[in-house]
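With one protein chain held back, the other chains of the complex are shown just where they sit.
Letters A, B and C mark the chains as written, and numbering starts fresh at 1 in each.
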Amino acid sequence: MDLQRIVEETWNELADERGSGNPARYIPALALVDPRKFGIALATREGEVFCAGDADEQFSIQSISKVFALALALERHGPGLWEAVGREPSGDPFNSIVQLEREKGIPRNPFINSGAIVTTDRFVDDRTPEQAVGDLMSRLRRMGRDESINFDEDVARSESETGSRNRSLAYFLADFGRLMNPVEDVLSVYFRQCALAMSCRQLAESSLFLPFDGTDPVTGQEMCSPSRSRRINALMLLCGHYDNSGQFAFEVGVPGKSGVGGGILASVPGRASIAVWSPGLNRAGTSMLGAKALSSIALKTGWSVFSGRPPQI
Amino acid sequence: MDLQRIVEETWNELADERGSGNPARYIPALALVDPRKFGIALATREGEVFCAGDADEQFSIQSISKVFALALALERHGPGLWEAVGREPSGDPFNSIVQLEREKGIPRNPFINSGAIVTTDRFVDDRTPEQAVGDLMSRLRRMGRDESINFDEDVARSESETGSRNRSLAYFLADFGRLMNPVEDVLSVYFRQCALAMSCRQLAESSLFLPFDGTDPVTGQEMCSPSRSRRINALMLLCGHYDNSGQFAFEVGVPGKSGVGGGILASVPGRASIAVWSPGLNRAGTSMLGAKALSSIALKTGWSVFSGRPPQI
Amino acid sequence: MDLQRIVEETWNELADERGSGNPARYIPALALVDPRKFGIALATREGEVFCAGDADEQFSIQSISKVFALALALERHGPGLWEAVGREPSGDPFNSIVQLEREKGIPRNPFINSGAIVTTDRFVDDRTPEQAVGDLMSRLRRMGRDESINFDEDVARSESETGSRNRSLAYFLADFGRLMNPVEDVLSVYFRQCALAMSCRQLAESSLFLPFDGTDPVTGQEMCSPSRSRRINALMLLCGHYDNSGQFAFEVGVPGKSGVGGGILASVPGRASIAVWSPGLNRAGTSMLGAKALSSIALKTGWSVFSGRPPQI
Partner (left out) sequence: MDLQRIVEETWNELADERGSGNPARYIPALALVDPRKFGIALATREGEVFCAGDADEQFSIQSISKVFALALALERHGPGLWEAVGREPSGDPFNSIVQLEREKGIPRNPFINSGAIVTTDRFVDDRTPEQAVGDLMSRLRRMGRDESINFDEDVARSESETGSRNRSLAYFLADFGRLMNPVEDVLSVYFRQCALAMSCRQLAESSLFLPFDGTDPVTGQEMCSPSRSRRINALMLLCGHYDNSGQFAFEVGVPGKSGVGGGILASVPGRASIAVWSPGLNRAGTSMLGAKALSSIALKTGWSVFSGRPPQI
C-alpha cells in the first residue's frame, strides 16, 4: 500500500474545503489561527512518517492531551483511578455538569472535561503542580523525540482566565470530595496540559504506543502494558468525541480523540498512528476536515477495527 | 490456535459459577429457565463451530434480535432509518424515556428499546405484522441454516401482557409522529422478534455476516455490504450493552449484543462469531457468566479490535 | 365594591385583544372553536354571579376538571392518594415524563397529566369506568345546579384517538405498578373527564366550595372539609399552571387552574370563585386573555392572597 500517495491524495481532495467549519474562538490565541491550515501525518510501525500540508506546524492540541494524561495517571496512580472516574460514554457534551450531579461527582469517563480534571488530579498525585507539569513535559518530549515540545503560555493563561466552566466543574468535583489536590492547583496543571503545542508529526510519533500494544515499535520505549493500551483505545472509540463518538466510530471506524484546536489523533491498532489538523469544527467540537480526512484514509486503506478483511501487511 | 480447547477450558473454568447473577423474572417463561444453564458456541470463517455446555439448547434471544432487525430494516428501508434513530451511546438504561423527551422522539440508537421499536417499525414498512414476522422468520432460518428456528409464542404473549414500559415508549414515539405503523401493530412484531428462540450454535452461525464484512463466509450468502456490517459492528461496540457498553468494550474488546434471556452475541471481525448463554444477569442486564466467558476467550485468543499484535491466522 | 362594573370593565378593556394567543389544535373539536370567544363569570358567597361576554356558552374545560377529580378522589380514596402522587411543583411542562422516570412513577402533583391519571384511577377505585363517569356527572350537576352538564362525546373520542402522550404516561405508571385499574379503563374515564363541557357561569358556581372552606355558601352543600379545600387551593396556587405557575401567582396572586380549552378557574379565598374563557393560549398552555382578565380583576378588587390590606367586605 502506497501510504504516502494515500495521504497526499486525501489532502488534495479536501484542500478546497479548507476553512469550512467553525474554529474555536473562546480565547484569542485560538481565534487567531489561520482557519485554512490543514495537515496530516501518518506514522507506522517501521518508523516511517507520511505527511501532507501543514504537518510540521505546531497547534494547540487541547483535549487530545487527555489521552496522554490518562496513560500517565494510570501509570502513576494505578487502576484506583477507576474508582473516581467511569468508563462509559456520557451521551452529553464535553462540558456538561448534569450527569455529574446525578452520579455524585463521578464523571462518566476520562475524556469529558470533568473526567479529565479528575485524571489530571491523580496524575499530579502528591506532587506540586510544577513538578507534575515538568514530568508531563519530559515524558512527551521523550515520546515525541523532540526536546522542543512545550505548552503555549499565552494559551494556558487565556484558558485560565476564561475557564469559568472548567472552574465550575472542578469546584463541583471538590464539593463531592473527588479531588486530592486544591482546585486551583489541579486547574493550573490542566490548563497547561490543554495548552500543549505539537505538530501532526509530533503527535503521530509520540502516540505510536496506542496502536502497538503500549510500546513504541520504533524506539522500543514501553509506555504501558498491552492490556492498558487496548483499554485506552476502547475508551477513545467510545468516548473520544463526546456526543459525536458514535458518528465517528460509524464513519471512521478507529479509536480517535479530538481537540477544539482542530486536531484529531487516530490510533489504528496494528497499523499506524494518524494525526490530522484543521481548525474548523463541527457542532460537537470535532475538526470537520480532520474527520473527513480520517474517513477518507480509512476508506482508501480499508483500515477499520470492524473490518473482516484479512490484514494486508 | 486450538479453539475447541479454548472454548472448553473457558467453560470448565467458569462452571462452578453457574447460577450467579440474577435471571430476568418479569415473565414466567424466563423465570422458569434453569439458572445453571451455560453454553458457548464459536463459529469460524471455515465453517467450524466449537461448542461447550448447553450450546445446542434454545433460549429466548431477546434484545440480541435487535441486531438482525437492524440489518433487515436497513436492507428494506435504507439509510433513511437514520433520520428516525441516532447512532450515539445513550448513557442511560435500555428502557429509559428521559432522553426521548429531550430529543423529541428520536431515540439515541437502535439498540435501546425505543430505538429498536422504531427499527422494527421501519422493517415492517408497508406490510402487515404477519408478513413482517413471516419475512423475519424465513430470513433467520436461512441464515441459521435451520428451518426449525421460531419464536416462542408463550414468551411473545407474556411480553405483550407485561409490556407496559415498551408500550409507553411506543406511544411516546407515536406522539412525536415517529412511527409509520399503528403502535399495536409495531409492538406485535417487536414482541415476537424479542421472543425468538435460538441456540448458541444457531446464533453464532446465523451471525457470521457480522465479523466477515456482511457475507456469510461459509454459505457465501450476502446479508449486507461490507460498509454496513462494519457500521453494525460499530454500533454494537458502542451501544450493545446500554450503560454497560464501556465496561464491555474495556473488558472484552469486541462488538457484542446482550439480551435479558442471558445470551450475548459477539462479533470478532475477521475471526469468528461467538454466542454465549447463561441466564444470570448483572445490574445492566448483561449475562454475568456470559461476559466473563467472552472476556476469557478474548484473553486466551488475544482477540480484541484494539490489539496491535499481528494477526495469527 | 361594584363587582358587575369591574367584570364588565375588564371585559371591555380586553375585548380588542380577542383572538390573541394560540388555541389548542390537537383535536378538531378544539380547533373549530371561535378564537374570539371571551367570557367572564364571578360568583360570590351571597349567590350572586356577575357575568360578561360569552359567560353562558359551554366550552371544553379540559384540565380544570383535575380540580374536581382531585376533590372526589380524596373523598373516595382518602389521603392514601398522597402515597401515589406528590404535592410539589414539577418545574416541567404538563405532559413531561422525565420526572416520572427519575421518581419511579410517582407524579409530582395531581395537576400534571401523569398525576391526574393517577387521581382519576383512585376516583374510579373499584368501580367500572361507566359507574365512575356516572358518579362524576351526577356530582358536577349537583354542584353546578344544572342537570344538563355533560361531557362532549366528540371531544372525548378525539382525545382518546389522539391521546398517545397520555397513553404513554399511563402505561409508564402501570409499568411501575402505580395504577389500580387497567390502563384503558382509567384513560376512558380520564378522556371523558377532560371533555366536560361547562360555561363560565357553571364553573364559577360549581366551584364555590374552593374559596369557602369546602362548603358551597349558597346551597350549604359540603364538598370537603375546610382543611382539604385549603390544601386544594394550595396545590392550585403552586401547580395549577404547570411551569407557568410562578408567573400566575406573581401576576394574579390567587389559586387557579387552567385548561387547554382556554378556561381558567380562580378561587379567591373568602371572596369569590371566578371563571374566564378565551381559547388563545400562551406558551405554557394557559389562556392568554384569561390570565390578563384575572390579573385585571385582581388589581381592581385588590384581591390577592398575598395582600396585607384589611378585607373590604
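As a convention for this text, a residue touches a chain if its C-beta (ideal position, glycine included) is under 8 Å from a C-beta of that chain, and two chains touch if they have at least 3 such contacts.
Note that this is a predicted model, so its numbers are computed, not measured.
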Contact list for the unshown chain, restricted to visible chains: A, C
Of C:168, C:199, C:229 or C:258, the residue that touches the missing chain is C:229
Please pick, from C:23, C:86, C:129 or C:256, the residue that touches the omitted chain in the full complex. C:86
Sort through A:33, A:137, A:174 or A:299 and give me the one touching the missing partner chain. A:174
Residues belonging to chain A that touch the chain removed from view: 96-98, 101-102, 164-165, 167-172, 174-175, 183
May I ask you to list the residues on chain C that touch the chain which is not drawn? 86-92, 99, 108-109, 211-213, 226, 229-231, 233-235, 237-239, 243-247, 249-250, 253, 255, 269-270, 304-311, 313
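We take it that only the chains that are shown with their structure count from here on.
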Check the residue numbers that chain A and chain B use where they touch, and answer same if over half are used by both copies, otherwise different. same
Report, in whole Å, the distance between the mean C-alpha point of chain A and the mean C-alpha point of chain C. 56
